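A single protein chain has been omitted; all remaining protein chains appear in their positions.
Chain IDs A, B and C follow the sequence of writing; residue 1 opens each chain.
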Amino acid sequence: MAIFRNNKKDERELGFGSQNYRKSVRFINKDGSVNVQRRGLGGFNNLDLYHWLTSVSGTRLSVFIIISYTLVNLIFGGIYYLIGAEHFDGVNHSSEFQKFLSLFFFSAQTITTLGYGHLFPISNAASSAAAAESLLGLLSFAIATGVIFGRFSRPQAHILYSKNILIAPYGEIKGLMFRISNKKQYELIESEANLTMSINNPVNNKREFFNLALEIKSINFLALSWTIVHPINDQSPIFGLSAKELEERDAEFLILIKAINDTFSQTVYSRYSYKPNDIVENAKFRPLVPEATERGKIRVSVTDIHHFDAVV
Amino acid sequence: MAIFRNNKKDERELGFGSQNYRKSVRFINKDGSVNVQRRGLGGFNNLDLYHWLTSVSGTRLSVFIIISYTLVNLIFGGIYYLIGAEHFDGVNHSSEFQKFLSLFFFSAQTITTLGYGHLFPISNAASSAAAAESLLGLLSFAIATGVIFGRFSRPQAHILYSKNILIAPYGEIKGLMFRISNKKQYELIESEANLTMSINNPVNNKREFFNLALEIKSINFLALSWTIVHPINDQSPIFGLSAKELEERDAEFLILIKAINDTFSQTVYSRYSYKPNDIVENAKFRPLVPEATERGKIRVSVTDIHHFDAVV
Amino acid sequence: MAIFRNNKKDERELGFGSQNYRKSVRFINKDGSVNVQRRGLGGFNNLDLYHWLTSVSGTRLSVFIIISYTLVNLIFGGIYYLIGAEHFDGVNHSSEFQKFLSLFFFSAQTITTLGYGHLFPISNAASSAAAAESLLGLLSFAIATGVIFGRFSRPQAHILYSKNILIAPYGEIKGLMFRISNKKQYELIESEANLTMSINNPVNNKREFFNLALEIKSINFLALSWTIVHPINDQSPIFGLSAKELEERDAEFLILIKAINDTFSQTVYSRYSYKPNDIVENAKFRPLVPEATERGKIRVSVTDIHHFDAVV
Partner (left out) sequence: MAIFRNNKKDERELGFGSQNYRKSVRFINKDGSVNVQRRGLGGFNNLDLYHWLTSVSGTRLSVFIIISYTLVNLIFGGIYYLIGAEHFDGVNHSSEFQKFLSLFFFSAQTITTLGYGHLFPISNAASSAAAAESLLGLLSFAIATGVIFGRFSRPQAHILYSKNILIAPYGEIKGLMFRISNKKQYELIESEANLTMSINNPVNNKREFFNLALEIKSINFLALSWTIVHPINDQSPIFGLSAKELEERDAEFLILIKAINDTFSQTVYSRYSYKPNDIVENAKFRPLVPEATERGKIRVSVTDIHHFDAVV
């Protein structure tokens, strides 16, 4: 049985090497990230910081900002305290701690360029430190503006994948099928799909990669849903392989979607992967039924893409 | 009569499914939006907010900003009032309401980092709240900067479509024609057009989609106007169909234009659709007559693209 | 003599129509702008404003900003004056004009969120107006930030074109040649050129357009200079035409260059056009001689691309 009919060159073109890890691995995680950790990269630099700030969750970013703001004010409050509270007018001298607190608030009023003026520097040293802090403040908020715009404008595809990948009847033969839909109200146009299988070869003990041909590779509008089908004909590398064999060989189905978000004319990418335990044999997707509303709008429920029915 | 000669595959590639809605529908609205409402999308998140803020009308955005600004100051004014007006210097104590108003204005002076200083916090609690508000203010205006830049820099094509789509003489045969022009003074280059017909099939009761071949698919400069022509030869899916039949089968002519705004080197998209009541038979477009001005400039009136003359 | 051998379809694909203007016109100006004025465009909107602000000269932008700033402060100064100078503390009451001036400066201190605090509102009406002005100020500077970033990041190609277009010996035949170079120190990569001739046809009295085939259509690095050559073989639409005939028929040579600025990975466009009076016959470009400096740098003088020598 000649399972692997595809060109071996495909293997190298994906870029995941040919190592057999001797245990079950996945190359792409369910969240679309590539499951590879590169070491020896050298130090964390500004670009890494920017990548982190633009891709971290909103909650973590908020905590990061609040901690940074407090920390910077503690540092500048400390510097002003070292310069001496007597270099400032309006400081509350009731205790040493209260003096520090006054200078901490003075720092906050300076870094935000608020400057009420009931607290103000009266010596040259204090004025210089405050002038430096206000410059730092403006630059920090310039950075914050850049990061916030970077977060907003970051190209993202919000694609919903069916929970399962089915082996369903497809004309005379069978087909490997999954469905996708757009989770957002904006439009994704010119969507393209690519499906690759990664599998252990029991003969040479290497990990091999096969591109799986698709019935339709692209779609103009991802308006309703898209059922992506690999026909399992005798040219297919999975022709004759059972779900059990796919599991034994630790197969992984890697999906790459490329589309254009036409609101911002941005090319967006989405990745996903199915492992053998996501396969359902002898089932077919229940058709999605869009309906026309009273006001002439076509309405569809995207979460229905997960539904399938057994085929008897 | 074999009406539907095109490849059936086209139907699936457009992404609007094959459902017959049993009443008249349109897939693309006159304003270019896709007439599909997706449900079950999950919560409204930051990205949705950004999409909304960048694509909403200027008037609505202004109202949104003014209400938000007032609301935030009411909230912070309330917080300061709960902390106690005696924690602030400069507050007008003539009445409880006047105290609140003073603190409302103090909030506005804090969130904008204006900080006149005739109103200022004198306790640690009040100073802390003000420090937090000024941080919030700066971050909000960072967001506003991002949104405003996003609105300005959003890729947009301002294409004017002729009010009608004509069935006009075209050489020996007839052609389906409409005209477009650029509504703006900046240039659109490398424009491409795509014309698809969506129509009910009375035999199988499905909605079908046909790509209509164009005489010229792209144009270097959309400098004057562009008459887009589908020749109705015997290869055409509308060959032999009258306007009345197109109406009975609820036809829709879907137009996709893709171009480059060369000021910002952005790819821009425009969509439009004609329904059978937009068709005019036996008419042809009146030629657009550009003229050379005294100063050597070529001048054209773009709204003339709507004009047509009956053909006897 | 069959001059016009090219496909007539080319004419329509450029998008400049086929009108003969009966006097000398040019479609593309020396500065690369398209010489077409579209009328009936409808009102000037935000997008037009953004286009104007990002493409206007620095001097004009400065004047625009200074006038706007003064005007807004005059307006708000006027509003404060109408509310009444007694609603503000710190106003100089020496004369009515001086009162207005104080309020004008108060406006400037408010819109910039400077807020020294020696001038401040003491009534609710004055505080409300000031709160509105400071919001307006922040939004205006958000817009300014967007415009300034838009100006900086706008894709631009700074290409230098040789002053003349030559008809020079090219192997056994002649060639139409011009040279370009990059005026900036950053790199332009993957440059592509397109050359079109626009010419009156004396037979049918129409303006026709011909794409002129190029010896090399693209270049990896525009590091030194690029001589773009159209070989005048018997396939060429200008084969057998003298410079005098080109002038009589009001020819124009339209040039489109497309390249990538790799610092910002932006696709940039440049346009230029030569008219018959720019043609020099029987001349060839003097070779550009780059030299290796002491420090191993290759140095070239880009303005040398204008030089040519007569061919005897």
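Operating definition for what follows: a residue touches a chain if its C-beta (ideal position, glycine included) is under 8 Å from a C-beta of that chain, and two chains touch if they have at least 3 such contacts.
Here the structure is a predicted model, which is why all the values come from computation and not from measurement.
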With the full complex in mind, choose from A:Gly78, A:Gly150, A:Pro169 or A:Pro287 the residue touching the hidden chain.
A:Gly150
Full-complex contact with the absent chain, from B:Tyr116, B:Tyr161, B:Phe221 or B:Tyr272:
B:Tyr116
Among A:Ile67, A:Leu82 or A:Leu139, exactly one should touch the missing chain; which is it?
A:Leu139
Hidden partner interface residues of subunit C, rising order
58, 65-66, 69, 73, 98, 101, 105, 108-109, 112-118, 141, 144-145, 148-149, 151-153, 156, 158, 181-187, 189, 191, 216, 218-224, 226, 262-265, 288-293, 296-304
Residue-wise, where is subunit B in contact with the chain that is not depicted?
113, 115-117, 145
Residues on subunit A facing the left-out chain by the touch rule are 9, 12-17, 19, 21-27, 34-42, 46-48, 50-51, 54-55, 89, 110, 113-117, 119-122, 124, 127-128, 130-131, 134-135, 137-139, 142-143, 145-147, 149-150, 154-155, 196, 256, 266-269
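The rule we apply is simple: only the chains that are shown with their structure count from here on.
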Do subunit A and subunit B face each other with the same patch, meaning over half of the contact numbers show up on both, or with different patches?
different
What rotation angle superposes the Cα atoms of subunit B onto subunit C, in degrees to the nearest 5?
90
Quick one: which of A-B or A-C reuses the B-C interface, over half of the residue-numbered contact pairs in common?
A-B
Taking each chain's centre as its mean C-alpha position, how far apart are subunit A and subunit C in Å?
38
Report the inter-chain centroid distance for subunit A and subunit B in whole angstrom, where each centroid is the mean of the CA atoms.
27
Out of subunit A, which residues touch more than one other chain, so two or more?
113, 115-117, 145
